[in-house]
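My structure is below; once you've seen it, I'll send some questions.
A single protein chain has been omitted; all remaining protein chains appear in their positions.
Chain lettering (A, B and C) follows the sequence in which the chains are written, and residue indices restart at 1 in each chain.
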(Lines give C-alpha, C1' and ligand atoms only; values in the text may rest on other atoms or scores of the structure.)
Protein backbone atom coordinates (compact mmCIF):
# COMPACT_ATOMS: atom_id res chain seq x y z
CA UNK A 1 0.00 0.00 0.00
CA UNK A 2 1.15 3.51 -0.78
CA UNK A 3 0.22 6.26 1.67
CA UNK A 4 -0.89 9.78 0.77
CA UNK A 5 2.32 11.11 2.34
CA UNK A 6 4.37 8.88 0.03
CA UNK A 7 2.38 10.03 -2.96
CA UNK A 8 2.84 13.66 -1.92
CA UNK A 9 6.61 13.11 -1.61
CA UNK A 10 6.65 11.50 -5.06
CA UNK A 11 4.74 14.39 -6.64
CA UNK A 12 7.03 16.94 -4.96
CA UNK A 13 10.04 15.16 -6.40
CA UNK A 14 8.53 15.14 -9.91
CA UNK A 15 7.97 18.90 -9.78
CA UNK A 16 11.49 19.73 -8.58
CA UNK A 17 13.18 17.43 -11.10
CA UNK A 18 11.04 18.78 -13.92
CA UNK A 19 11.59 22.41 -13.01
CA UNK A 20 15.34 21.99 -12.76
CA UNK A 21 15.84 20.29 -16.12
CA UNK A 22 13.34 22.47 -17.94
CA UNK A 23 14.78 25.86 -17.04
CA UNK A 24 18.52 25.34 -16.66
CA UNK A 25 20.20 27.01 -19.65
CA UNK A 26 17.84 30.00 -20.04
CA UNK A 27 19.75 33.24 -20.74
CA UNK A 28 19.38 35.38 -17.61
CA UNK A 29 20.78 38.52 -16.01
CA UNK A 30 20.00 40.61 -12.95
CA UNK A 31 17.68 42.67 -15.16
CA UNK A 32 15.65 39.74 -16.47
CA UNK A 33 15.70 37.64 -13.30
CA UNK A 34 12.39 38.75 -11.84
CA UNK A 35 10.53 38.15 -15.14
CA UNK A 36 11.97 34.65 -15.19
CA UNK A 37 11.06 33.94 -11.54
CA UNK A 38 7.46 34.90 -12.27
CA UNK A 39 7.30 32.77 -15.43
CA UNK A 40 8.64 29.71 -13.58
CA UNK A 41 6.08 30.14 -10.81
CA UNK A 42 3.22 30.71 -13.26
CA UNK A 43 4.20 27.64 -15.29
CA UNK A 44 4.51 25.12 -12.47
CA UNK A 45 1.68 26.24 -10.17
CA UNK A 46 -0.58 24.69 -12.82
CA UNK A 47 0.75 21.19 -12.30
CA UNK A 48 -1.32 18.61 -10.43
CA UNK A 49 -1.32 18.67 -6.59
CA UNK A 50 0.78 21.86 -6.43
CA UNK A 51 -0.70 24.36 -3.99
CA UNK A 52 2.17 26.81 -3.61
CA UNK A 53 5.51 27.68 -5.23
CA UNK A 54 8.08 30.43 -4.69
CA UNK A 55 11.08 30.84 -6.96
CA UNK A 56 14.02 33.05 -6.07
CA UNK A 57 17.10 33.20 -8.30
CA UNK A 58 20.48 34.04 -6.80
CA UNK A 59 21.63 37.27 -8.52
CA UNK A 60 25.09 36.92 -6.97
CA UNK A 61 25.80 33.97 -9.23
CA UNK A 62 24.74 35.79 -12.40
CA UNK A 63 28.24 36.70 -13.50
CA UNK A 64 27.94 38.33 -16.93
CA UNK A 65 29.85 36.63 -19.76
CA UNK A 66 31.58 38.75 -22.39
CA UNK A 67 28.17 39.49 -23.92
CA UNK A 68 26.66 40.74 -20.66
CA UNK A 69 24.40 37.88 -19.58
CA UNK A 70 24.68 34.45 -18.02
CA UNK A 71 22.70 31.23 -18.14
CA UNK A 72 20.47 29.80 -15.45
CA UNK A 73 22.28 27.08 -13.50
CA UNK A 74 20.98 24.73 -10.84
CA UNK A 75 22.97 26.56 -8.16
CA UNK A 76 21.02 29.77 -8.81
CA UNK A 77 17.72 28.08 -7.96
CA UNK A 78 16.08 28.65 -4.58
CA UNK A 79 12.67 27.05 -4.92
CA UNK A 80 10.10 26.16 -2.26
CA UNK A 81 6.90 24.33 -3.08
CA UNK A 82 3.97 22.62 -1.42
CA UNK A 83 2.16 19.55 -2.69
CA UNK A 84 -1.12 18.28 -1.29
CA UNK A 85 -2.51 14.78 -1.88
CA UNK A 86 -5.78 14.33 0.01
CA UNK A 87 -4.94 15.21 3.63
CA UNK A 88 -1.16 14.90 3.24
CA UNK A 89 1.11 17.84 2.48
CA UNK A 90 4.75 17.81 1.43
CA UNK A 91 6.86 20.96 1.56
CA UNK A 92 10.04 20.56 -0.48
CA UNK A 93 12.83 22.74 -1.84
CA UNK A 94 15.91 23.11 -4.00
CA UNK A 95 18.66 25.05 -2.28
CA UNK A 96 22.37 25.29 -2.65
CA UNK A 97 24.43 23.06 -0.37
CA UNK A 98 28.07 23.83 -1.12
CA UNK A 99 28.48 23.10 -4.81
CA UNK A 100 25.37 20.97 -5.16
CA UNK A 101 21.81 22.12 -5.84
CA UNK A 102 20.20 19.87 -3.24
CA UNK A 103 16.55 18.89 -3.44
CA UNK A 104 14.98 17.83 -0.16
CA UNK A 105 11.75 17.42 1.77
CA UNK A 106 11.47 20.13 4.43
CA UNK A 107 8.46 18.78 6.25
CA UNK A 108 5.42 16.63 5.74
CA UNK A 109 2.08 16.98 7.42
CA UNK A 110 -1.14 15.06 7.66
CA UNK A 111 -4.13 17.22 8.34
CA UNK A 112 -6.26 14.60 10.07
CA UNK A 113 -8.51 17.22 11.65
CA UNK A 114 -9.96 18.31 8.35
CA UNK A 115 -11.53 14.98 7.57
CA UNK A 116 -13.13 14.68 11.04
CA UNK A 117 -14.99 17.90 11.66
CA UNK B 1 9.75 12.71 10.76
CA UNK B 2 10.31 11.57 7.21
CA UNK B 3 10.53 7.83 6.57
CA UNK B 4 12.92 6.08 4.21
CA UNK B 5 9.96 5.08 2.07
CA UNK B 6 8.92 8.73 1.75
CA UNK B 7 12.45 9.72 0.83
CA UNK B 8 12.60 6.92 -1.74
CA UNK B 9 9.31 8.12 -3.25
CA UNK B 10 10.67 11.68 -3.37
CA UNK B 11 13.88 10.59 -5.10
CA UNK B 12 11.93 8.50 -7.63
CA UNK B 13 9.81 11.55 -8.47
CA UNK B 14 12.90 13.72 -8.96
CA UNK B 15 14.39 11.25 -11.42
CA UNK B 16 11.22 10.90 -13.50
CA UNK B 17 10.57 14.65 -13.64
CA UNK B 18 14.19 15.33 -14.56
CA UNK B 19 14.33 12.69 -17.25
CA UNK B 20 11.11 13.84 -18.87
CA UNK B 21 12.04 17.52 -19.13
CA UNK B 22 15.65 16.85 -20.10
CA UNK B 23 15.04 14.61 -23.08
CA UNK B 24 11.74 15.72 -24.58
CA UNK B 25 12.55 17.48 -27.88
CA UNK B 26 15.50 15.31 -28.97
CA UNK B 27 15.33 14.48 -32.70
CA UNK B 28 14.56 10.76 -32.93
CA UNK B 29 13.51 8.13 -35.45
CA UNK B 30 13.05 4.38 -35.46
CA UNK B 31 16.70 4.14 -36.58
CA UNK B 32 18.15 6.23 -33.77
CA UNK B 33 15.76 5.12 -31.01
CA UNK B 34 17.91 2.40 -29.51
CA UNK B 35 20.98 4.65 -29.30
CA UNK B 36 18.83 7.20 -27.47
CA UNK B 37 17.37 4.61 -25.07
CA UNK B 38 20.88 3.52 -24.11
CA UNK B 39 22.08 7.10 -23.61
CA UNK B 40 19.13 7.93 -21.34
CA UNK B 41 19.76 4.82 -19.24
CA UNK B 42 23.51 5.49 -19.03
CA UNK B 43 22.93 9.11 -18.02
CA UNK B 44 20.40 8.57 -15.24
CA UNK B 45 21.71 5.34 -13.68
CA UNK B 46 24.47 7.57 -12.30
CA UNK B 47 22.12 9.64 -10.18
CA UNK B 48 21.94 9.16 -6.41
CA UNK B 49 19.87 6.23 -5.01
CA UNK B 50 19.09 4.87 -8.50
CA UNK B 51 19.66 1.11 -8.64
CA UNK B 52 17.94 0.24 -11.90
CA UNK B 53 16.45 1.91 -14.97
CA UNK B 54 14.95 0.63 -18.23
CA UNK B 55 13.94 2.98 -21.02
CA UNK B 56 11.81 1.90 -23.94
CA UNK B 57 10.63 4.38 -26.56
CA UNK B 58 7.41 3.78 -28.46
CA UNK B 59 8.41 3.52 -32.15
CA UNK B 60 4.74 3.56 -33.18
CA UNK B 61 4.52 7.22 -32.20
CA UNK B 62 7.62 8.20 -34.20
CA UNK B 63 5.71 9.53 -37.20
CA UNK B 64 8.30 11.07 -39.54
CA UNK B 65 7.84 14.76 -40.35
CA UNK B 66 8.53 15.99 -43.89
CA UNK B 67 12.26 15.69 -43.17
CA UNK B 68 12.04 12.06 -42.06
CA UNK B 69 12.39 12.24 -38.29
CA UNK B 70 10.31 13.18 -35.27
CA UNK B 71 11.00 14.59 -31.80
CA UNK B 72 10.86 12.76 -28.53
CA UNK B 73 7.57 13.44 -26.74
CA UNK B 74 6.46 12.44 -23.27
CA UNK B 75 3.98 9.95 -24.70
CA UNK B 76 6.82 7.96 -26.30
CA UNK B 77 8.45 7.33 -22.91
CA UNK B 78 8.07 3.99 -21.19
CA UNK B 79 10.47 4.17 -18.26
CA UNK B 80 10.79 1.94 -15.20
CA UNK B 81 13.22 2.70 -12.41
CA UNK B 82 14.10 1.59 -8.90
CA UNK B 83 15.30 3.83 -6.08
CA UNK B 84 16.76 2.55 -2.83
CA UNK B 85 17.13 4.66 0.32
CA UNK B 86 18.53 2.55 3.15
CA UNK B 87 16.16 -0.45 3.40
CA UNK B 88 13.32 1.15 1.44
CA UNK B 89 12.82 0.64 -2.29
CA UNK B 90 10.53 2.52 -4.64
CA UNK B 91 9.74 1.19 -8.09
CA UNK B 92 8.21 3.90 -10.29
CA UNK B 93 7.41 4.46 -13.96
CA UNK B 94 6.26 6.76 -16.73
CA UNK B 95 3.74 5.15 -19.02
CA UNK B 96 1.09 6.37 -21.35
CA UNK B 97 -2.45 6.58 -19.93
CA UNK B 98 -4.69 7.78 -22.74
CA UNK B 99 -3.20 11.08 -23.84
CA UNK B 100 -1.20 11.71 -20.68
CA UNK B 101 2.30 10.46 -19.88
CA UNK B 102 1.50 9.38 -16.32
CA UNK B 103 4.19 9.02 -13.68
CA UNK B 104 3.34 6.72 -10.81
CA UNK B 105 4.71 4.56 -8.03
CA UNK B 106 4.29 0.89 -8.91
CA UNK B 107 5.28 -0.56 -5.56
CA UNK B 108 7.32 0.19 -2.49
CA UNK B 109 9.13 -2.26 -0.32
CA UNK B 110 10.92 -2.23 2.97
CA UNK B 111 13.53 -4.91 3.32
CA UNK B 112 13.41 -5.20 7.09
CA UNK B 113 15.18 -8.55 7.10
CA UNK B 114 18.47 -7.06 5.96
CA UNK B 115 18.91 -4.88 9.01
CA UNK B 116 18.05 -7.70 11.48
CA UNK B 117 20.23 -10.63 10.57
CA UNK C 1 35.66 34.86 -46.70
CA UNK C 2 32.47 35.08 -44.70
CA UNK C 3 30.25 38.12 -45.24
CA UNK C 4 28.39 40.05 -42.55
CA UNK C 5 25.13 38.86 -44.07
CA UNK C 6 26.23 35.24 -43.70
CA UNK C 7 27.26 35.85 -40.12
CA UNK C 8 23.92 37.53 -39.40
CA UNK C 9 22.09 34.54 -40.89
CA UNK C 10 24.19 32.18 -38.76
CA UNK C 11 23.45 34.14 -35.56
CA UNK C 12 19.73 34.25 -36.37
CA UNK C 13 19.74 30.47 -36.75
CA UNK C 14 21.51 30.00 -33.41
CA UNK C 15 18.90 32.08 -31.61
CA UNK C 16 15.92 30.26 -33.14
CA UNK C 17 17.38 26.79 -32.53
CA UNK C 18 18.28 27.70 -28.95
CA UNK C 19 14.91 29.22 -28.16
CA UNK C 20 13.00 26.26 -29.53
CA UNK C 21 14.89 23.58 -27.63
CA UNK C 22 15.12 25.59 -24.41
CA UNK C 23 11.42 26.32 -23.96
CA UNK C 24 9.57 23.38 -25.49
CA UNK C 25 8.07 21.37 -22.59
CA UNK C 26 7.23 24.28 -20.26
CA UNK C 27 3.79 23.85 -18.63
CA UNK C 28 1.55 26.50 -20.18
CA UNK C 29 -2.13 27.49 -20.41
CA UNK C 30 -4.09 30.41 -21.82
CA UNK C 31 -3.78 32.04 -18.39
CA UNK C 32 0.01 31.77 -18.14
CA UNK C 33 0.82 32.32 -21.83
CA UNK C 34 1.48 36.05 -21.66
CA UNK C 35 3.85 35.70 -18.69
CA UNK C 36 5.76 33.06 -20.67
CA UNK C 37 5.90 35.19 -23.84
CA UNK C 38 7.42 38.06 -21.84
CA UNK C 39 9.97 35.78 -20.15
CA UNK C 40 11.11 34.32 -23.48
CA UNK C 41 11.53 37.80 -24.97
CA UNK C 42 13.37 39.09 -21.90
CA UNK C 43 15.71 36.10 -21.88
CA UNK C 44 16.74 36.12 -25.54
CA UNK C 45 16.92 39.85 -26.23
CA UNK C 46 20.10 39.72 -24.13
CA UNK C 47 21.92 37.46 -26.56
CA UNK C 48 24.64 38.83 -28.82
CA UNK C 49 23.61 40.67 -32.04
CA UNK C 50 19.89 40.46 -31.19
CA UNK C 51 18.19 43.80 -31.71
CA UNK C 52 14.54 42.80 -31.61
CA UNK C 53 12.35 39.83 -30.69
CA UNK C 54 8.60 39.26 -30.52
CA UNK C 55 7.11 36.02 -29.18
CA UNK C 56 3.49 35.10 -29.64
CA UNK C 57 2.14 31.73 -28.48
CA UNK C 58 -0.83 30.15 -30.21
CA UNK C 59 -3.54 29.81 -27.53
CA UNK C 60 -5.68 27.72 -29.91
CA UNK C 61 -3.22 24.85 -29.57
CA UNK C 62 -3.21 24.95 -25.76
CA UNK C 63 -5.66 22.09 -25.31
CA UNK C 64 -5.86 21.40 -21.56
CA UNK C 65 -4.91 17.89 -20.46
CA UNK C 66 -6.88 16.18 -17.70
CA UNK C 67 -5.10 18.43 -15.18
CA UNK C 68 -6.06 21.64 -16.97
CA UNK C 69 -2.82 22.73 -18.65
CA UNK C 70 -0.70 21.81 -21.64
CA UNK C 71 2.98 21.92 -22.54
CA UNK C 72 4.68 24.31 -24.91
CA UNK C 73 5.23 22.67 -28.30
CA UNK C 74 7.12 23.94 -31.30
CA UNK C 75 3.89 24.43 -33.22
CA UNK C 76 2.68 27.00 -30.68
CA UNK C 77 5.68 29.24 -31.34
CA UNK C 78 5.32 32.34 -33.50
CA UNK C 79 8.64 34.16 -33.09
CA UNK C 80 10.12 37.03 -35.09
CA UNK C 81 13.60 38.34 -34.42
CA UNK C 82 16.19 40.66 -35.90
CA UNK C 83 19.94 40.18 -35.80
CA UNK C 84 22.47 42.84 -36.74
CA UNK C 85 26.13 42.15 -37.53
CA UNK C 86 27.89 45.37 -38.51
CA UNK C 87 25.82 46.78 -41.39
CA UNK C 88 23.96 43.57 -42.15
CA UNK C 89 20.55 42.70 -40.71
CA UNK C 90 18.74 39.38 -40.75
CA UNK C 91 15.06 39.13 -39.93
CA UNK C 92 14.03 35.53 -39.21
CA UNK C 93 11.08 33.66 -37.74
CA UNK C 94 9.55 30.42 -36.55
CA UNK C 95 6.05 29.90 -37.78
CA UNK C 96 3.80 26.94 -38.33
CA UNK C 97 3.74 25.48 -41.84
CA UNK C 98 1.24 22.65 -41.77
CA UNK C 99 2.50 20.29 -39.09
CA UNK C 100 6.03 21.63 -39.00
CA UNK C 101 7.38 24.56 -36.98
CA UNK C 102 9.40 26.07 -39.84
CA UNK C 103 12.31 28.39 -39.18
CA UNK C 104 13.22 30.71 -42.05
CA UNK C 105 14.89 33.95 -43.03
CA UNK C 106 12.29 36.56 -43.93
CA UNK C 107 14.61 39.17 -45.33
CA UNK C 108 18.18 40.39 -45.13
CA UNK C 109 19.40 43.90 -45.53
CA UNK C 110 22.71 45.66 -45.83
CA UNK C 111 22.72 49.24 -44.70
CA UNK C 112 25.48 50.36 -47.04
CA UNK C 113 24.75 54.05 -46.50
CA UNK C 114 26.05 53.99 -42.96
CA UNK C 115 29.54 52.92 -43.89
CA UNK C 116 29.91 55.49 -46.70
CA UNK C 117 29.11 58.81 -45.11
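Structure notes:
Note that in this section a residue touches a chain if its C-beta (ideal position, glycine included) is under 8 Å from a C-beta of that chain, and two chains touch if they have at least 3 such contacts.
The structure presented is a predicted model; accordingly, all values stated were derived computationally and were not measured.
Every shown chain touched by the omitted chain in the complete complex is listed here: A, B, C.
Only one residue from C:16, C:36, C:57 or C:72 touches the chain missing from this view: C:16. Against the chain not shown here, chain A presents residues 20-21, 24-25, 65-67, 71, 74, 98-100. Within the entire complex, the positions of chain B that touch the omitted partner chain are 22, 25-29, 31-32, 35-36, 38-39, 42-44, 46-48, 67-69. Annotation for chain C: contacts to the undisplayed chain at residues 2, 5-7, 9-22, 90, 92, 103-105, 107-108.
The working rule: only the chains that are shown with their structure count from here on.
Two copies of one chain, chain B and chain C, form a contact in which over half of the residue numbers belong to both partners.
Closest chain to the protein centre (all Cα atoms averaged), using per-chain Cα means: A.
Mean C-alpha positions place chain A and chain C at a centre distance of 27 Å. For the pair chain B and chain C, the distance between mean C-alpha positions equals 32 Å. Among all residues of chain A, those that touch two or more other chains are 22.
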